[in-house]
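What you see is the complex with one protein chain gone and the rest in place.
Note that the chains are named A, B and C in the order they appear, and that numbering of residues resets to 1 at the start of each chain.
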Amino acid sequence: MNKFFPAKAIESVCIGKNFHFLRLTPLEEIILPIYGQFYMLQCGETYDPLLKRPFSIFDYDATYLEFLFRVKGKGTSLLSQTKKGQLVYLLGPLGNGYPQPPGDFIVVAGGIGIASLMPLLKFHQKRAILFYGARNSDELVMRDRVSEMAKHYYFSTDDGSIGQQGLITDLFFNFLDSNGNLTNLPVYACGSTPMLKTLREITEKYHIICYASVEEYMACGIGACLGCVIKIKNYDDISGFQYSRVCKEGPVFALKDIFW
Amino acid sequence: MNKFFPAKAIESVCIGKNFHFLRLTPLEEIILPIYGQFYMLQCGETYDPLLKRPFSIFDYDATYLEFLFRVKGKGTSLLSQTKKGQLVYLLGPLGNGYPQPPGDFIVVAGGIGIASLMPLLKFHQKRAILFYGARNSDELVMRDRVSEMAKHYYFSTDDGSIGQQGLITDLFFNFLDSNGNLTNLPVYACGSTPMLKTLREITEKYHIICYASVEEYMACGIGACLGCVIKIKNYDDISGFQYSRVCKEGPVFALKDIFW
Amino acid sequence: MENVKPDLTTKIASLTLKNPVMTASGTFGYGEEYADFIELQRLGAIVVKGLSYKPKKGNPPPRLIETPCGILNSIGLQNIGVETFIKEKLPFLRNLQIPVIVNFFGDSISEYIKTAEALSGVKGIDALEMNISCPNKEAQWCIFGTDARTMREVIEAVRRVTNLPLIVKLTPNVTDIALMAKIAEDSGADAVSLINTITGMAVDIIQRKPLLANVTGGLSGPAIRPIAVRMVWEVCKAIKIPVIGMGGITTYKDALEFLIVGAKAVAVGTANFFNPRATIEIIQGIENFLLENNISHINQVIGSIKL
Partner (left out) sequence: MENVKPDLTTKIASLTLKNPVMTASGTFGYGEEYADFIELQRLGAIVVKGLSYKPKKGNPPPRLIETPCGILNSIGLQNIGVETFIKEKLPFLRNLQIPVIVNFFGDSISEYIKTAEALSGVKGIDALEMNISCPNKEAQWCIFGTDARTMREVIEAVRRVTNLPLIVKLTPNVTDIALMAKIAEDSGADAVSLINTITGMAVDIIQRKPLLANVTGGLSGPAIRPIAVRMVWEVCKAIKIPVIGMGGITTYKDALEFLIVGAKAVAVGTANFFNPRATIEIIQGIENFLLENNISHINQVIGSIKL
């Protein structure tokens, strides 16, 4: 079930160069999302931009919905100009969401990927070991708010301005290397494709289950246009793969199943 | 000469249902407009709406430019959301403007047409007899500010909510009827096409010179696209008319020359 | 004066639609995807995603990209195939009690025939819409809908094997759309629908490669509306069978443009993606427009253009 509804912006703030935070109050009763789901948000009032844009739910309860996004192109640029009190139209909650963690778990977030993982941390407080990396300390947004939900946390930045210098996957790899007992924890990840590819190598090596939220261009968000597919392994098919819709069968897939 | 330049909104207020007032400070040295000229204003940041929209200059000096407009479609709707401090791009001053009145003169304004006529009143204070009509008192916008510039003024509204009930052209006609001596004053007019057509009948009857500012859809505003033409009488041409560009040869034409 | 609810009924061949608003193939899935957002029963008709005889995987991603006021897509006609459709999707659609129109295609004339046969005589399928904008396997250089002779052949072949109302969906990528419509009419079509997407391309200037994996794709959305209205107008003047207009329809005003130039019905495509309630809002908008203008029947609007 999902809905198309208006919400009112009650907070709309720039949280660093090119990052924006939006807190909305739905004007209708909503269907509560589950972690890892997303919404399509209308950006602007005219036909340009034409499509709604997909954003993970960052935080929520029955009375508010929060989004955290990077200002990238014209859609996010218009959305970042949302004024307090303004109406925003959304469609959602959409997608499958993350499976429930059985106990403790590991979270690997690359940059704005943190937005998708926050609800997991929040609804399983002090259960996650969080690895969160970004280009620099400015882009390691909301790090205090997310890290306080984790059991342990580790930061990395490309320039070493905060946390360890280097890639978050390197940090994670070294961590596993020296904490062999933790390889039985499932990993939840969201970030760039290169990050996820490296993560796949790592998790395959250690036979760790890893769930990753992936991105693809979307038109409808509800499974109707078939525009957002990615290749997923399927050995029942002679080709060895099938096209799965990121908006419907995803955005969360078992990382090992992605056919890259 | 005209320019393409940014200006900053220093006042942006709704002045009645569907009417908006915008005061801008140019961020570059501007070319001073003359009365009856107009500017093309960018509405919105994306390709929809695509074209700039034409607006008469309502008031100005070297440090500010004021516009008064009716919220009609998507361009004016976006423009009316301009926030204080926001940048607005403009092109202008454009068009020919009104010829200088020789002494006293008459102004006939229909609705938002007042925007185009205000500078004439301002720069020739207490020289004009103003006839200003609109649908109702709400739409007789800025009537105090404009009428105090006039020598005498008369209002009309369709519903009689202020001034005389009826059309402004009727009021004007009755006035001429009982003030025959005033038929030697030139008339400056701006308003709907039906208003101008009636005004033409009246002024032709009394052999009064009448200058009217007219509207046509515009793309470039600078004479390049030939999109904004109207039929103007030309007896040198066998057809008896020529197409003149409203943005270049106009927007002000001798009313008698318009080929309707 | 009392305001009587205007009559929106329109006829496409033997089908009676309670209003002229249908969905455009490929933009409405198999209907069920939109059940959360609208009462599907209120639609004039439902047109499902194009089917081929066997399931088709479609093109590799990226499959779509936004362009100014439009989208370019190269889904590549991914679909579940006739058999699965009839088994898994049709029961739901049949229950809606509105006309169900099945869009289909093939890559050869024999595929078209096989698919049309498999869809005919199935309870719940009320009409067929034949998509002829597909590459022709047998004549590599053309798609069925751009070459007059091939087009005639394939329509006649399908006509022979089905008694269902046959709508031929025209491609806009031609010099003379009215001529193509005439050929469809002469070849036995009961109606034509247009326009399908216009072939376009977009380039990633950093990678210097096409943004769609398939290189080119089909342009749809508000951007193409003026082209679609013109083509529908040209076709309405040229043929006698009903015309279904589409291309960029987003509001009831857009829909009325198509009806005024002569379309008997319209289809809403890309707009469903950014407004899942678009179809219903359009139906409501048309009804209000008729009410406000004291028009009692939609027929008084259809083809009413004054030139």
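The definition used in the following text is that a contact is a pair of C-beta atoms (placed from the backbone, for glycine too) under 8 Å apart; a residue touches a chain by one contact, two chains touch by 3 or more.
None of the values given here were measured: they were computed from a predicted structure.
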{"item": "Left-out chain, listing which of the shown chains it touches", "value": "A, B, C"}
{"item": "Given C:67, C:103 or C:150, the one touching the chain that is not displayed", "value": "C:67"}
{"item": "Hidden-chain contact residue, picked from the options C:12, C:47, C:82 or C:224", "value": "C:224"}
{"item": "Selected from B:162, B:219 or B:254 as touching the chain missing from the view", "value": "B:219"}
{"item": "Sites on chain C contacted by the missing partner chain, in the whole complex", "value": "67-70, 72, 146, 173-176, 198-203, 205, 207-210, 215-217, 219, 221-227, 229-230, 233, 248, 253, 256-257, 260-261, 289, 301, 304-307"}
{"item": "Hidden partner chain, residues of chain A it touches", "value": "47-48"}
{"item": "Footprint left on chain B by the chain that the document does not show", "value": "1-4, 42, 47-52, 91, 216-217, 219-220, 222-231, 239, 242-243"}
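Just so we're on the same page, only the chains that are shown with their structure count from here on.
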{"item": "Remotest chain, chain C as reference, centres from CA atoms", "value": "B"}
{"item": "Euclidean distance of C-alpha centroids - chain A vs chain B, Å", "value": "53"}
{"item": "Geometric centre distance via CA averages, chain C-chain A, whole Å", "value": "36"}
{"item": "Geometric centre distance via CA averages, chain C-chain B, whole Å", "value": "46"}
{"item": "In chain B, residues with contacts to at least two other chains", "value": "47-48"}
{"item": "Junction residues of chain C, two or more chains touched", "value": "68-69"}
